Structures are given as structure tokens and as C-alpha cells.
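The structure that follows is given in the form of C-alpha cells.
A single protein chain has been removed from this complex, and every other one stays in its place.
The block that comes next holds subunit A.
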Amino acid sequence: MFRKVKRRVDGRRNFDGDISKGFVDDLTRYPHRLSFYRMPPLEEITLEEFETWAIDRLKVLLEIESCQSRGKSFKEMSSIVLPILDKLLPLNPPSKESSSLYQERKKDHYSHFILRLAFCRSEELRSRFVKAETALFRIRYQLLSLQEQREFVDSIDLPWEEVSDEERDRFRDQLLRCSYGSIRSALMQTVEYQRTQHVTDEQISGYMDTVKFYRLPFEYVPELVSTRQTFLHKGYAYVGEFQRLSLIATEFSNFLVQQLQATMRALPTLDEDDRLVPVLNNLSKGYVSIDYNGYGGGEDSEGENSSGINAENISQFVSDMPLCMQRLMEGLQMNHHLRYGGRQELSLFLKGIGLNAEEALKFWQQQFTAAGPGSMTMEKFNKEYRYNFRHSYGLEGGHIRYKPWDCRTILSKPAPNKSEFHGCPYRDLRRGELSFQLQKLGLVDDTRLGEVLDLSEKGEYQTACTKVFELVNRDKIDSCLKQGLKVDESSIVHPNQYFDRSRYLDQHAEIERAGG
């Protein structure tokens, strides 16, 4: 069980390598798609690459974290993360032309190491990073062809021995007991199963004879031990071929834990390159702003009203809005006024959902001047507010097109005081109040409600919001999935994204709407 692998300690001067040697497009540096990231990068990259590569990877990891917090299964997580991975951090199969493969692998390699620097600095950051990276590793392992998997596994040095035939016979019953479930699910993927819809014990037993088993000290497979998915005998775990992912994933995460600690110890010496420090600090803060460009009205939102949303019917769309916007709408209706922060947050959002400038003005005017407490005269409105609202649409002043705020922007502004409604309710409301608001949205199941409240308390506001979206729209999502439609289940990062998703479901789900 003792390996004499000399592992390089990364750290100092990782990023100013020796370019004269150059590894230009050399795939021998990255023989496999997947990597244990044993060797630190040596080539020089630009500060811009440094930052964008790291941010791209961070986005992927944050999505993974969000899936984990929402209790998604591994399978669900894969299907949510894959499209994002494809876009931001692709690793294409070996058939592609090698220079683009080299670039992909290089980006993967470097971005991993940059984030190590950003995430090595506290126990909490380290464990988050390891958890998300390990999940990413597992997702990617499943993408490899069998051939690639085998090659990759062979390249890792682990103390496994193949179980001899004699031992196989001796422990046949025990091995079968431990692999029954896995083999069964493997057989359920087959064509045979599609036809017969059942798996017999003979099939399982027959299949088992074709599987290779390995034995290694039980310490290497704690996950398989704790769930009793492996046969243990005299300190050895007997692991089937199909369980090797679990094994190497554990190895991967152990290795990463060690490496992060080494990086942390080496970190002070990094200060020499102080351009990096602010970048790293920002990265480890954890939110990235993700541009969300999909919102309704888009470019011509100040012109024709294509979305069909206007000052009159807007209240019908309140239930499609995330809680932050629902609160603003409610506050506005109650007080016939909104303070500055709230006005900005809401008006840009409304612009984003396709309320054009003219309708927006009408809407605000109606709200501010309608009879009730806090209302004002038309004159006052025209004098003091008209300009502001036109400004948001870029119709006044510097003619700047303001973008609707994403969650990160909302979360970076000062929190609201008692008489204000802006901000993110998952952060700004006390537990009791938030729970009340959620029940108004229709969340009545105590356990689910508790989960959302707990997420908010842990500071995972967007995840809480995403979870609420899923709970509120459960039936519609199921209906769409049943029809084979695509449903985006990635984390909510933008209020307009929430709205658009909700509209999409409204339009596609086949649900009998209760009259009323």
C-alpha cells in the first residue's frame, strides 16, 4: 500500500514558465482527456487568459455546487452541467484535430491550477473546491469511451491486484451479493432488456463471470465500504471493474486535498506577482456574474411592443416573477411609491421582460398616482420621476443602455431597510417573514419549505431561489419533460432568466389550468 510516487509540489512561480522550450500544441503533454492535474503549468499565459479561463471554470463549478445543494442526483447533475461544460470548458474526443484539442486541454489544465490558488486559503474554500472538482471529474469520466477509460485508469498508479480465479470461485457468493445491484442496472441498459423488460438471476450470474475483480486495501474505497457495496475480506476490498470510478474519484479527491494544502503553504511567495492577487480574491468570493442575454424584449425593447406585455396586463405576469420582483411589485402597489434602489431594480427588470418605454412610463405613472396612501399628483410625477424612468431606457442623459440587474448586482447593493423592498428576499428577509412569503407562493410542504429556508440561512440565495422555482413549477416541468421538451435546470443567476423560464413553462406545459 505504499507508493513511491514523487509528487511535484506546486506553488511558487507556477505561471512564469520557461517559454523558450515551448510546448507548442504538443499533445504529449496531455495524453488523456481527463487529468489528475499532477503537473503544474509551466508556460506563460496572459492576464486576460488567466482571468477568463478561471472564470469559465468557476462558472462550471458553481453550477455543480448549486446542483449538489439542490439535492440533484448524479444523473440529473450531469445533464444540467453538460451543456455548460460544452460551452465553457469542452474536452472533445481524440478524433478532433490536435491543435484545438491541445488548447482545450491547456485551458482545462490552467484553469484548474488557477482556481487552486484562489481556493486553497481556507478550510471551507478547500473543501468546496474539492467537492465540486471531484464531481466534475466524475461527470467527465463518464464521457470517456471504454478505451479511454481503460487507458486513463492504467495511467494511474494504484495498488490493485486482479483477483485470482481460485479466489473468485471461493468468494463467488459474496461477490455476487455485492455486485448484484450494479450488474442488474447494467443489464437494464441492454437491448435485450428493452424487449423482455426483466432481468433474470441467471443473466446476472452469467454477466458476473465476465467481470474482472480487483482487490486492494479497504482504505482506498471508503465510499464503497460505508455503503456496503464491496465485499471485504481480511482488510481487502474486492472491487468490480464497474466500481473503479468510485475508486479513482476518491483517489482524485484525496490527492487534491493534499495538493491544496501544499499550495496554501506555498502561497505567501506568490505575492511577488501582485497583479494576480485581486483576481484571485475575486474568484474565491464565489459569485460570478453570468451574462444573461436571453431576456424577452432585447434590443428593440424601447420600440415596438413585441412581448405583449403592457401597463394594463402586467399584473397577470407577477406569478412568473422571482420573489425579489414580486416583493417590489407588492410594495409598489401598497405604497404607491418605491425608493430609489427599488425603482431601479424593478424598472430594469420590467424593461428586460419586454415592457417598452412608453408602457413603462404609463405603468409607473399609474402606480405612483393611483388613489391610496403615498400617492402623488400627476404633476409631481412628471416633474420628479418622468426623467428617471426615461433615463433607464436610455432615452435621456447619456443615452446609455442599462442592462437589467443580475442577482450578483442585486446582492452587491446595500440591503434594504424596513420601508424598502429591493434586494434579494432570500438574503434580506428574516426566517419567519421569508417563510410567510414562500407560503404565499404556494410552498406548503414543511420539509421543502425548511430546505429552502436552510439554504437561505447558509447564504446560498440563488440556490434557494432555484429550488423555489422548481417547487412552484414542478408539474409544468414534469409535463415538459414528458413531452420530450428541453427544460433548463441550471441555477438561477438572473431575475429575468427566472421570468423567461417560467414563461417558457407556461407556454409549453400541458396542464389543465384551474379556472379563475
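Methods note: contacts are C-beta pairs under 8 Å (C-beta built on N, C-alpha and C of every residue); 3 or more make two chains touch, one makes a residue touch a chain; residues count from 1.
Everything below uses one rule, namely that contacts and distances are computed from a predicted model.
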UniProt protein name of the chain not shown, from "Ferritin", "Ubiquitin-conjugating enzyme", "Ras-related protein Rab-24" or "DNA primase": "DNA primase"
Which residue of A:R38, A:K87, A:R150 or A:R177 touches the chain not shown here: A:R177
Absent-chain contact - pick from A:R170, A:R228, A:R401 or A:K486: A:R228
Those residues of subunit A which, in the complete complex, touch the missing chain: 1-4, 173-174, 176-178, 180-181, 217-219, 222-223, 225-228, 231-236
